[in-house]
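Shown here: the complex without one of its protein chains, the others still in place.
Chain IDs A, B and C follow the sequence of writing; residue 1 opens each chain.
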Amino acid sequence: MPAPEVVAALRTRFSATPFALGVELPATELLTALRALRDAHGYRYYVLGTGTERETAFEVLHAVRNLESGDTLFVKVAVPKDAPEVDSIAFVYAGAEWQEREIWDLFGVGFKAHPDLRRILMPDDYPGHPLRKSFAMDTPWGYRPAPAPEDAS
Amino acid sequence: MAGETLPIVGQTTAPAGGGTLEDIAEEVVRFPGGGIALLRTDALFHWAQKSSMWPLTFGLACCAIEMMATFAGRYDLDRFGMILRPTPRQSDLMIIAGTVTIKMAPRIRTLYDQMAHPKWVISMGSCANSGDHYRNVYSVVPGVDHVIPVDIYVAGCPPTPEALLEGVFALQRKVMEGNRAGA
Amino acid sequence: MSGGPIEVVEREFGELALNMGPQHPSTHGVLRLILHLSGETVIKAVPVIGYLHRGVEKLSEHLTYDQLAPVYERDDYLAPTANSNAYVLAVERLGAIAVPRRAQWLRAFVSEWQRVSSHLVWLGTLGLDLGGALGGGTTLYMYCFREREKILDFLEELTGTRFHTNFNLIGGARYDLDAAMADKSNALAASVEAALPELWSMSGGNPIFSERTRSVGTISKDLAMGVGVTGPTLRASGIAYDVRKAAPYDAYAELPFDVISRTAGDAEARFQVRMDEIRVSLKLVRSIVDGLPAGPIFARKPLKNPKATKIPSGEVYAAVESPRGELGFHIVSDGSAKPLRLKINAPSFKNLQVVTHILPGGLVADVVATLGSLDPVLGDVDR
Partner (left out) sequence: MSALFTGWTGALALSTVVIGVAMTFVAYMTWLERKVAARMQNRIGPYEVGFPHGWLQPLADVLKLLVKEDITPRAADPLLYNLGPLLVVVPALVGFAFLPLGKGLAIVDHPYSFLFFTALASLTLLGIFAAGWASNNKYALLSALRMVAMAASYEVPMILALLIPALLAGSFQLTAVVEAQRGLWFIGYPLVGQLAFGIFLLCALAEGNKSPLDILDAESELVAAYNVEYSGIKFALFYAGEYAHTLALCGLAATVFFGGYLGPAFLPGFVWLTGKCVVLFVLILWIRWSLMRMRIDQAIRINWMFLLPASLANLLIAASWVVRD
């Protein structure tokens, strides 16, 4: 799906391995690669930021788009589960600020140098990160009671 | 042109729970030129509370859009004396229209406490009644009755304006009988 | 005096932190906006969201593919079919499931009708914001809802429910459009088109309204691109990007329509873009009804057991142009009947984020006008 010549350019400059929706990069090169994408290749539109939990590691994805060519490119970074920390790109793309706050809120993946890393969707004093596989779906908290025995899903 | 009138839905004759003098008065003496209605003050005040029920503008999710449609021109709750009041102090009915989440629940509790007695609550939509399909999700309170006492449950996802109208009539009948859960 | 003095915390001297709380007549649902005011001008705006966070993405890891479409319709509750349309597109692209042409045209048909109904709700609530519950705004809200009721009646007759229509299935559509309903749709399009001048005279036409919205909440081009603002808000800032044109889906490749855009980027430009989009949608609906191809509306064998649909493992992103902008689904599947991870790229979430950049400097009244012009739907923001 992503434009082949851009993927090729990324593979030469960075050790990028293409996948279905874009390229996968090591965590250290994320910031420089996105800055190159924005300035050199014209991918100035920020589409979305999301996280996925695999068996071994977390994955943080950022999608950017070149509005002239209309091509959308996903940049994926693998983050180890024991030290979930990655560079924040909030200063490269302003839109990433809230998306990264949501990934921190729901997955617990920290973002270095993020302007305002707080919880965005859950209450501020909420324990745990809900979207992790280890997190039970119907966890009681606040006004949500513990599920009654026959009601437990 | 664009303004042909839509069929008006809901009671246009006097609803069962009062409206004409005969329904609310114990005894009405009619003589040429006027009449005297004898009624207990309790019934009078209940009639007043029923016919000027001011709800709080408080919509959460999709049910709020249906609530707005009920207040709009076609179903028009103003016919029953209901004006939307923005502050809890001046409202005596709270319509919980939408999903109650754990972050919103303490807010609902404070708003309910700020309302002046006597106050009533209509839980509109299955999200407010029981949490619906979000029932087992970590961030949803399964039913608003975990937070505040509820008088009338209106089923539906979202309940059609006619269903909300029926809920309002049920509340009016309940107010006329004088008992209320919310107190 | 009675009771001890209430200790009021004001962070900076001379500044008032006003809390436009989750329950506020003009915040379009449960958005909380902490405004730092000095006098009437806003110094800083801190939106607090999450009051309607229903954990849909966690829920989608526990339901199977076929059960999920109705759940997503409750996210953006002003245009429900756009959500299920985007979800179904993503799953079909991932599972390489063919969809009959007639079903694609019907999906575009219902999406366009719900775009008109969603823009009417936006115009009504914008009137409530600018005019207030006891003023001229309510009149605009009543007239908008009068037109919307006609559309909801039509949808109720077509699909049985007013707006959560459950119209989209993986592999096709659930309801068909026969000749009688096609004529009703054309008559309805004419009736709504006839009411538009009246709505325009009440809003754009009167000088107080344009005075309140001109050069308010202006979003520059690179701020729009940086934050990733989408839909009418992006097109009003001079970038004519529409998913229906850029990455055509359903029947939009074969339907002629033009993309409305303005360059001013303020609340009035967004107002004009949305008003013109209603006309474009009404034209689209007519051309869909005229050119509806014959054929089946559901290609897969009837679903006996919802847990039967298994999608091969992989990763996909598919987007749809909802009334608020690009609504995308990023699905990661591991070959089982339930998605491993599903991310909803909500347009209102990104449109709302621009608020922190454009509110400072304006008055409290501009906050309300800007929020109204961004048309955020909190179910979409919090998911």
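Note that in this section contacts are C-beta pairs under 8 Å (C-beta built on N, C-alpha and C of every residue); 3 or more make two chains touch, one makes a residue touch a chain.
What you see is a predicted model, and the numbers here were worked out from it, not measured in a lab.
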{"item": "Among the chains presented, those that the missing one touches", "value": "B, C"}
{"item": "Residue, one of C:Ile97, C:Met142, C:Leu196 or C:Val259, that touches the chain absent here", "value": "C:Met142"}
{"item": "Selected residue (touches chain absent from view) among C:Arg102, C:Arg148, C:Arg212 or C:Arg383", "value": "C:Arg212"}
{"item": "Positions on chain C contacted by the hidden chain, ascending", "value": "1-3, 6, 16, 18-19, 24-26, 37, 40, 127-139, 142-143, 146, 202, 206, 208-209, 211-212, 363-368"}
{"item": "Missing-partner contacts on chain B, residue numbers", "value": "3, 5, 8, 11-12, 14-15, 19-20, 44-45, 47-49, 51-52, 72-74, 76, 78-81, 83, 85-87, 89-90, 92, 116-118"}
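Convention: only the chains that are shown with their structure count from here on.
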{"item": "Which of A-B and A-C has more C-beta pairs touching across its chains", "value": "A-C"}
{"item": "Cα-centroid distance, chain A relative to chain C, in whole angstrom", "value": "24"}
{"item": "For chain B, residues that touch 2 or more chains besides their own", "value": "103, 136-140"}
{"item": "Numbers and ranges of chain C residues touching at least 2 other chains", "value": "50, 53, 55, 58-59, 62, 382"}
{"item": "Chain C to chain A touching residues, read off their complex", "value": "49-50, 53, 55, 57-59, 62, 222-223, 225-228, 239, 241, 246-247, 314-317, 326, 328, 330, 332, 340-341, 343, 345, 349-350, 353, 357, 382-383"}
{"item": "Touching residues on chain A, where the partner in the complex is chain B", "value": "121-123, 130, 135-139, 141-145, 147, 153"}
{"item": "Chain C-facing residues of chain A, complex", "value": "19-21, 44-48, 50, 52-53, 61, 63, 67, 70, 72, 74, 93-95, 97-98, 106, 119-123, 130-131, 135, 137, 153"}
